[in-house]
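Only a single protein chain was left out; the remaining protein chains are all shown in position.
Let's look at subunit A:
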Amino acid sequence: MKIMHCPLNGPRNISEFAPGGEVTRMPEPSLTSDEAWADYIWMHNNHAGVVTEWWCHVPTSYWFIAERNTITDEIIRTYPASQLYTERMNFEQNAENK
């Protein structure tokens, strides 16, 4: 079994984790065209090499960040999301609701 290091729970079998996709920045919905929003939802970098992704330790519902290599299947490092996101993300209220 492959082992992943959870920043909260330590080394665990990879079957305890669920991938949450690449770390991307959500565009501000009220300022984004339908096309750009479609791209944000559907398009993927699908990069061959080192990627930065969201992962979740399912039994504890703990979300964190992992860097892994999609060619060699190596997990390079894992760390709490707070290292990337130092402040709360705020989005303008959707223009239509204003």
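Keep this in mind: a residue touches a chain if its C-beta (ideal position, glycine included) is under 8 Å from a C-beta of that chain, and two chains touch if they have at least 3 such contacts; residues count from 1.
We adopt the following convention: contacts and distances are computed from a predicted model.
Only one of "ABC-type polar-amino-acid transporter", "Cytochrome aa3 subunit 2", "Hydrogenase maturation factor HypA" or "Sarcosine oxidase subunit beta" fits the UniProt record of the hidden chain, and that name is "Sarcosine oxidase subunit beta".
Even with one chain removed from view, subunit A keeps its contact list with that chain: residues 1-2, 14-15, 18-19, 34-35, 38-39, 42-46, 48, 51, 70-73.
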